[in-house]
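Missing here is one protein chain; the remaining ones are kept as they sit in the complex.
Let's look at chain A:
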Amino acid sequence: MQYLISVLDDESDESTADAADGSGDVDAFNERLRADGYLVFVAGLDSPATAAVVDNRGDAAIFTDGPYVESKEYLGGLWIVEAPDLDVALKLAAEASRVCNRKLEVRPFVDE
């Protein structure tokens, strides 16, 4: 079962100003995830200001500058983990929250 762990960044929260990715703690944690067979994917995202919005539902594709939603909270990065059940995923996310100093959301992928 795969779970998406979303990193919730908050631009108004000064306490989380230090970079999430690239810090030694996060690297070591990712290494451990990989070694234990949980890690599917991990990446940090650039700031929402770098986003573009695409809509090709009509006659022609329309490209506009992003982000899609202006909000103080935004997606800062993500993990995808493979875990046998939610409790294991939550435990991994609890460690992840500590090492990246952010609030996280854990959500299952649709299980096909």
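One rule holds in what follows: contacts are C-beta pairs under 8 Å (C-beta built on N, C-alpha and C of every residue); 3 or more make two chains touch, one makes a residue touch a chain; residues count from 1.
As a convention for this text, contacts and distances are computed from a predicted model.
Undergrad: Which of the following is the UniProt-recorded protein name of the chain this complex doesn't show: "ABC transporter ATP-binding protein", "Formate hydrogenlyase subunit 4", "RNA polymerase ECF family sigma subunit" or "NAD-dependent epimerase/dehydratase family protein"?
TA: For the chain missing from the view, the UniProt record says "RNA polymerase ECF family sigma subunit".
Undergrad: Which residue from A:Ala28, A:Val54 or A:Leu86 sits in contact with the chain not drawn here?
TA: A:Leu86
Undergrad: Going by the contact rule already stated, which one of A:Asp46, A:Asp59 or A:Asp111 would touch the omitted chain in the full complex?
TA: Of the listed residues, the one touching the omitted chain is A:Asp111.
Undergrad: Mind pulling the chain A residues that touch the left-out chain?
TA: With respect to the unshown chain, the touching residues of chain A are 1, 84-87, 90, 107-108, 110-111.
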